[in-house]
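All protein chains but one are shown in place.
Right, subunit A next:
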Amino acid sequence: MLFRKTLKKSPWIVHYDCNSCNGCDIEILATLTPVYDVERFGIINVGNPKHADILVVSGSVNHRNARVLKTIYDQMPHPKAVVAIGACACSGGIFKECYNTLGGADTVIPVDVYVPGCAPRPEAIMEGILKAAQLLEEKKKNIKKGEILNVAKS
């Protein structure tokens, strides 16, 4: 049916910059410009976690922003997915050893897609978001079965 798999056709993203050096952020924003035209995949940057399907995180998590990240994640309605952009959001990157850093985004919330790189190219970010959009369908099925899936895939 035409409208059965609509979750992957309209992934709305909300973008949160944890502690990024701004390198990943400008790449994410570059992805959202008309040059790459993410709207052709139905991707819209909504800026409101309640409307979003995919949380795009950049930067490493520290004690101060862990709570904020968790709140944004919790406010999103199921099914939802998380994409970690850049080495920092994947594992903590160059900030991993810092005394105030917890590590990657997966120390606080379940991450579904890791996009490595410092900073990743817009094409890679786009691919990561679209991969997460595919996962939404899977999650929807699992919610129907009564369990909420937290698969971590790279």
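The criterion applied here is as follows: a residue touches a chain if its C-beta (ideal position, glycine included) is under 8 Å from a C-beta of that chain, and two chains touch if they have at least 3 such contacts; residues count from 1.
Note that in this section contacts and distances are computed from a predicted model.
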Hidden subunit of the complex - UniProt protein name among "Anti-sigma factor antagonist", "Autoinducer 2 import system permease protein LsrC", "3-phenylpropionate/cinnamic acid dioxygenase ferredoxin subunit" or "Complex I subunit 1 family protein": "Complex I subunit 1 family protein"
Residue ranges of subunit A at the interface with the undisplayed chain: 2-3, 6-7, 9-10, 32, 34, 37, 39-42, 44-48, 50-51, 53, 75, 77-79, 140, 143
